[in-house]
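Quick one: this structure, given as structure tokens, is what I'll be asking you about.
Only a single protein chain was left out; the remaining protein chains are all shown in position.
For chain A:
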Amino acid sequence: MSTFLQQLVNGVTWGSVYALIALGYTMVYGILRLINFAHGDIYMLGAFMGLYASRWFHAAQDPSPVKALLVLLTSMLLSALIGMLIERLAYKPVRKSPRLSALITAIGVSLLLENGGVLVFGADPKFFPQLIPQKTIALLPGVAVSNQQLIVLVVSIVLMFALRMFVLHTRTGKAMQAVSHNHMAASLMGISVDRIITITFMIGSALAAAAGVLVALQSPKIEPYMGIMPGLKAFVAAVLGGIGNIPGAVVGGLVMGVAEVMVTGYLSPTYRDAIAFVLLIVILLVRPAGIFGKAVTEKV
């Protein structure tokens, strides 16, 4: 029982990272009906931006929670700007083209970021400084949580809550919902659809960057291809929850994280990556619109 609870704690922590990444997929899909395949690479860039930020703030020599927070926020901001550039330079020009062009563009951007990353950061793994020394907190006999895991959880929850408030209760958030419902009707309200799309990319990228920094805090080896697998799995998580649906992405991410940790613990670490695809196949067979998705016909 305690093993199970421990796995659950680990799974939920890991799942909240997937959830943060999945939110970006689902928001961009909701607005543009585009699968942004470069999104996992933004997670990678987020980790590297965090690495640079820790150097600027000398966070490795003299770690403190305030500096860790600064590193997180700087990385989120820089990645949001990168997300904006990618949208403006790569996706906007093909927005009116057939969807296949956008898909190919997305794959191209992904390759560009990965190989550009090798060029700029180097192919060998870099060490992310330990911004917060690890401590273990016992919850129950046999069940413990590290302070780093707690940070991952708390930061994810705060970000998701902030996103929810933003989308549901602010003027721009409502405009975002309007655009995701119908571009034409949104423009008739005086909403600049282009601006909302840009904001969506920025928010999605900032969340993925936060995930990158949070993961780097715990497993400090970062390299340019580190975004591929988590990106793919977070995409599956978004599909699982119902792509385009924000709460769905959170639930999908948690399910994915827990499933992965359970499979690793109870079956074999060999199946760790396979479970994502098993889940994808199962959901596509059983409920293709996802857990929260409405079975609506795709509008083109």
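Following the convention adopted for this analysis, a residue touches a chain if its C-beta (ideal position, glycine included) is under 8 Å from a C-beta of that chain, and two chains touch if they have at least 3 such contacts; residues count from 1.
Heads up, the rule we're going with is that contacts and distances are computed from a predicted model.
With the options "Xanthine dehydrogenase family protein subunit M", "Sulfite reductase, putative", "ABC transporter ATP-binding protein" or "Acetolactate synthase" in hand, the undepicted chain maps to the protein name "ABC transporter ATP-binding protein" (source: UniProt). Checked against the full complex, the candidates A:71, A:86, A:178 or A:238 give a single residue touching the omitted chain, namely A:178. Residue-wise, the contact with the chain that is not shown comes from A:190, picked out of A:98, A:141, A:190 or A:269.
Seen across the whole complex, the unshown chain contacts chain A at 171, 174-175, 177-178, 181-182, 184-193.
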